[in-house]
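The other protein chains are all here in position, but one chain of the complex has been omitted.
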Amino acid sequence: MGANKRIKAFGEVMMRLEAPDYLKLEQARSLNVLYSGTGVNILSALSRFGHQTSLITKLPDNSVGDAAVAYIRSLGISTSDIVRGGAYIGKYFLEKGFHVRNSKVTYSNRKESSFCTSVLSEYDLENTLQDTAMVHFCGIILSISEQMRYNALYAAEKAKQLGSYVVFDFNYRPKLWENNDAQAKACYEQMLEHVDVCFMTEKDALYILQMGEKDQTDRKQQLEAVMPLVSQRYHIPVIAGTIRDKTSDGTDCIQGYLYHDGDFYYSETYDYETLERVGSGDAYASGILHGLIRDLSPEDTVEFATAASVLAHTTYGDSPVCSEAEIWSLVNNKDVEMER
Amino acid sequence: MGANKRIKAFGEVMMRLEAPDYLKLEQARSLNVLYSGTGVNILSALSRFGHQTSLITKLPDNSVGDAAVAYIRSLGISTSDIVRGGAYIGKYFLEKGFHVRNSKVTYSNRKESSFCTSVLSEYDLENTLQDTAMVHFCGIILSISEQMRYNALYAAEKAKQLGSYVVFDFNYRPKLWENNDAQAKACYEQMLEHVDVCFMTEKDALYILQMGEKDQTDRKQQLEAVMPLVSQRYHIPVIAGTIRDKTSDGTDCIQGYLYHDGDFYYSETYDYETLERVGSGDAYASGILHGLIRDLSPEDTVEFATAASVLAHTTYGDSPVCSEAEIWSLVNNKDVEMER
Amino acid sequence: MGANKRIKAFGEVMMRLEAPDYLKLEQARSLNVLYSGTGVNILSALSRFGHQTSLITKLPDNSVGDAAVAYIRSLGISTSDIVRGGAYIGKYFLEKGFHVRNSKVTYSNRKESSFCTSVLSEYDLENTLQDTAMVHFCGIILSISEQMRYNALYAAEKAKQLGSYVVFDFNYRPKLWENNDAQAKACYEQMLEHVDVCFMTEKDALYILQMGEKDQTDRKQQLEAVMPLVSQRYHIPVIAGTIRDKTSDGTDCIQGYLYHDGDFYYSETYDYETLERVGSGDAYASGILHGLIRDLSPEDTVEFATAASVLAHTTYGDSPVCSEAEIWSLVNNKDVEMER
Amino acid sequence: MGANKRIKAFGEVMMRLEAPDYLKLEQARSLNVLYSGTGVNILSALSRFGHQTSLITKLPDNSVGDAAVAYIRSLGISTSDIVRGGAYIGKYFLEKGFHVRNSKVTYSNRKESSFCTSVLSEYDLENTLQDTAMVHFCGIILSISEQMRYNALYAAEKAKQLGSYVVFDFNYRPKLWENNDAQAKACYEQMLEHVDVCFMTEKDALYILQMGEKDQTDRKQQLEAVMPLVSQRYHIPVIAGTIRDKTSDGTDCIQGYLYHDGDFYYSETYDYETLERVGSGDAYASGILHGLIRDLSPEDTVEFATAASVLAHTTYGDSPVCSEAEIWSLVNNKDVEMER
Amino acid sequence: MGANKRIKAFGEVMMRLEAPDYLKLEQARSLNVLYSGTGVNILSALSRFGHQTSLITKLPDNSVGDAAVAYIRSLGISTSDIVRGGAYIGKYFLEKGFHVRNSKVTYSNRKESSFCTSVLSEYDLENTLQDTAMVHFCGIILSISEQMRYNALYAAEKAKQLGSYVVFDFNYRPKLWENNDAQAKACYEQMLEHVDVCFMTEKDALYILQMGEKDQTDRKQQLEAVMPLVSQRYHIPVIAGTIRDKTSDGTDCIQGYLYHDGDFYYSETYDYETLERVGSGDAYASGILHGLIRDLSPEDTVEFATAASVLAHTTYGDSPVCSEAEIWSLVNNKDVEMER
Partner (left out) sequence: MGANKRIKAFGEVMMRLEAPDYLKLEQARSLNVLYSGTGVNILSALSRFGHQTSLITKLPDNSVGDAAVAYIRSLGISTSDIVRGGAYIGKYFLEKGFHVRNSKVTYSNRKESSFCTSVLSEYDLENTLQDTAMVHFCGIILSISEQMRYNALYAAEKAKQLGSYVVFDFNYRPKLWENNDAQAKACYEQMLEHVDVCFMTEKDALYILQMGEKDQTDRKQQLEAVMPLVSQRYHIPVIAGTIRDKTSDGTDCIQGYLYHDGDFYYSETYDYETLERVGSGDAYASGILHGLIRDLSPEDTVEFATAASVLAHTTYGDSPVCSEAEIWSLVNNKDVEMER
């Protein structure tokens, strides 16, 4: 799958402003700041696994944009494909929950950002997408505006033409679609025509694509009923995602699934505790992509991806920062408490 | 119950100085600071539930007093009834425990505070207590000094005369009474003559009021045996409190009870984890008061109050900061991890 | 001037996100946060001088709006006139300069804020502006949009009708007007018809109102030539502002002027050093307004206002936090280093 | 002067709670904490100059007392003479000023502290003061209460009996004496009977001791007129202090004086800038004491002491932390910016 | 066992640089700093139990060394036996793990430290080891260099000669021995000749000393098989250590063992949660030593030591800071959540 080529993502960078120490915003006099996004997170992880990565986005040409660029660069992602201009960056405020108190995310001015108001001609896609192994897209982009849908669909088509794999993550957010399910379905379907690797849950298939029967109480059975249909209809050879649950004593647990060339593969089920919830799905996706690029067996791929996701719950920030070795070490379950 | 009138509390404001990050005081080079008190906590919660609240207290007329006033104001409590003068504020140092290491509270100069050395003539109670729906008192006030007992009893009587409900929380601290149980009993009984809503445990009845038989091993049975007696003897229609326990696997849990016009109501039992222990009882009390003012059913009232208390364990600071919606959401058990 | 009535401001609240310790944004992993605005700053100062104040604005009905409300409340400003709704708050990023490195302000999504997209019908102005001594407006509001200009002009007219003084601060920002000076002139002139107290510089008169001759090299002579013309043409009895300069050895200095019923008054010239630059002009304005309400002599008024501004340079945050006593103490030049 | 014996101080330890970053208390959500006192400061400096030191005081036997003891120990002072018991520590809040805004100190519950309520019998002075070269007392102790005056006078007398030098610092605070100058004079005079080394200004002589004529406009002339009288009347061979002034361009400057066996010695005049104002006088005193113990020439002694004071303005905290070498290096004016 | 004599340790001080808030080093812009070491930790705990302690080590004569000395002093340990000189201090970086993510320790320049490059003649051991009850050595010292092995063996022998007990903790780190097990065995055996109290696990006996049969699956049975052999061969009357395990629901638990004059004693098994992993073994050792010095029964000793270790998991820093009373309170299982 073009192991020496760059892996890219076409996506938004957001500024995250987090109240520290489990405070509510009204209690905070300082906010932790970082810069993230689905694409950023995927590429951050892949950089740590040894891949050359680059983000295609647009950021304002001011101090805030400079700060975002420096942060992304520090993650190991090339910023040479980033266009500078426009006025704003999307932002989100994060109040971390504690036990029964949920985390709360408040978005701010996402649609007015430099990226979300950009037009295709600003990106030199013809060149940018040359010699690229994969390009990643996040479903949120489809909900922003007519222009952004156009940008995404065009870029995905162009990537495919130029020989790149197209990776897509459903990331469906009903609020952003203002519950206009019909429009969402149409947009997702257009995108799926170009997609080679897709991250989604059985609910995405049932409720957005309106495929299959909602007749299974068991999630795995539901998955196994509906994913082959999705794969077939949209010609997508690889579909993957996670199943989150709770054990009988209330502990969170997670299992990864991978539908690959007609077969289902499942990881072990891992208990997890959460220092950071945001970005753990992206860590999973990055693990799957790593397995695909490195030609790992599907069994190893889904195991690695799930361990990557579990570890992403244990590190600060949206963007995964664990190394390949740390992830394999969890897979191999070396039960040491302290490495000296 | 006078839903449009203000709810007030006559009580102390203390400066809390907390060693951060689970440090012991000797390890800390900075201390987190906030201002609280039983009355402050109750009113903070009620403000968030949409009530007009005001604190009656006395604070020094210096920078420290200014800081306390600004903090209380930020919680949504009116500070127009606060008298300024005297020299000091009471303080307490908090070292947060971790697992088997207990939290440790060290009080400092409580009895020398502006409030605890104030005399009644400084408060224009005749005016201040007009058009007030409820006035809240905390039992600790009775232990400070002869003068403070007089202040509290007079203010409670005056509130009652002017048509306000009198709310009282036992908050019995043996150390403060120097184990002089007889004196405590006499003082509490004088206060109870004016009380309409009382927060207490079965132990308060058994050991302070010396009512009932200590014959039950089951706390609920004990409650149900003794509270009707308390209600009857002191003409208190509403008594409420919480029962804290541990589940078989060591998890903390809590259940609320409400004795209301002759009947017992219990909430569900909730597991909880603790970011902040202080103030969770006050959150419970505020939930009960909210139910009474809004004429909620006793069942809803006790459920709301217990959920309020559970959530207060999950937020920083003594004073509850969760909204009514957040509390109902926990009652209705919407199991989402992240609100976006 | 209605000393017992409330003083109000109709204006925007912005979230300020400041890189700490003179860092550039790209170096910061946390940002100090506060909430301010010209109206907020004026009212914060006046609250400390003993006036009842209230802010008329609109803030989003989410965690960010809650945080802004709590902050404003902590400053001593009533928040009961604040409308809640819409989606966003305006923001600005602040990188504090050091010596020859200038401070840098980057605005973000100001025009999309709840306030800047609000319509008049959302404010119950008929009631809100009753029994109000003064209402303050900031010139920036005129640059935002047609709707905001309409809102401001209507509110100013209504305030006047209801017997309130109208206070206006030019606060001209060429960038926000996109250098459309003709439009700016027209808008400012419409506003000036309602104004009783105006804060401006001689440059505002020369370049925006295009009055007077740019023939004076000395700023005071220029002021004295042009302000009587402004006062006369727009029937504004009180005009005030500051003259900033540097002494021969490079120290910053400031002098206040007050044109009052036909006469000019000047304060002493004060050297100042800057911990915080933002909001010092608002501190000056608040000092003038305090003098007017309290019927101080013009000489005392301008001296107090200038000292207030000098002190505002020495405290953290946009909103002045010094007391009346602290300001008089500077006027009276009590040269103590440490108050014990 | 007994160079191998311990140097001790009989004095109070206070907890200092400082609003960080030039904030006012009402703006601070955390406070920097340290433990200091005139005696602590003197001994901290002397420890760094190579002397064995020990503090005689009383601290509460709780977490707060533990924290104070650990802090004092970290400064290099022996804590083996500290008595534990009582309930409280004295506290002071510090709001650091900036330029024309003065620093503000708010004391809290000083008179109720363990030390200020202690009685002599708690200290085993007979043993504690054996083999002691010097014992230091601060004048503030005389203002606290009848008991404290008794404690101090008795301890000073006992120290003298046991062969120790008695060092006394006037540290006159009119507020603490509630302007009862007659009482102050009597107390100070009783103390001076035991004193060998005294730190004071010409104002202390003129206004407290009511000696000399207030006829000199020049401070040095006034000093030279009055100090020989003080020395003679109370049999005090060594008197020292500082003269603070401003240079013509507003820079702060300081000069030390030393009256030693009938002659006056002055240091150079040093410009200084202030990171920390508190404790700089104690640094000066410690420098003089070091010179006396080490038998330095009076010229070197006063120079070293003044440089110590100048450097104490440049380090965080009340207690001096500069080494002897750093101070000599300033005296010798090695103008390097960076030591590598 | 010489209860009034000092307890000493001959060992290294390291600077610990810890990424805060569970960050990885690459995410941290500030690091928490403290100074520790096996000897420091043991002595810190023993100081809190009321013993006179002193550390024998060498630290550089610069700012870094000063900082280490001040820190050790603040823990209550005498620093008068510390030699100053050389250039460096050993350092270690700590990234705290979270749940399945392990903590990671990265050592830096340990072998180049002032202590690890010191020679025996720099320590005045003849005097330093007089009147000493116990001297503690850590096994790591044996792995550093030929010189350090010589230093340790000589000091242990000298201590023994001078009537002190020799305490030794295996602390075997395969990495430091570069897996040269034969050399390790030889060195450990030489040391054991001088040892009176030894901390070790059954694995140390099996794999380093190559004693006993690795035939037991149960750790206690293995212990009971091999420790009597160790005791006998090397004439060590007291051997102790801990057994860490997990309960069926994954909770960490710990049990202490003590082999004392031929009998085995075990503590209760305690669940624990971990705020701080480093130093908990040293807390155990300090508890055993305290019991030995105070002549507690072996049953009480092992219980106290295990509780000390459990509590050390709940406090910040390598060096134990809990008091004797806090530890007994855990032993006696007073289940209070908050001490007021």
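Note that the chains take the letters A, B, C, D and E in the order they are written out, and that residue 1 is the start of every chain.
Basically, a residue touches a chain if its C-beta (ideal position, glycine included) is under 8 Å from a C-beta of that chain, and two chains touch if they have at least 3 such contacts.
Only a predicted model underlies this, so the values are computations on that prediction, with no experimental measurement involved.
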| item | value |
| --- | --- |
| Chain D residues touching the omitted chain (full complex) | 74, 249, 270-273, 275, 310-311, 313-317, 321-322, 326, 329-330, 336-340 |
| Hidden partner interface residues of chain A, rising order | 70-71, 73-76 |
| Absent-chain interface as seen on chain E, which is shown | 17, 20, 24-26, 28-34, 62-64, 66-67, 69-71, 87-89, 91, 93, 95, 104, 106, 108-109, 112 |
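Please note the rule applied: only the chains that are shown with their structure count from here on.
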| item | value |
| --- | --- |
| Same-site or different-site touching of chain A by its copy chain E, using the half cut | different |
| Most distant chain from chain E by Cα centroid | C |
| Chain C residues counted as touching two or more neighbouring chains | 29, 70-71, 74 |
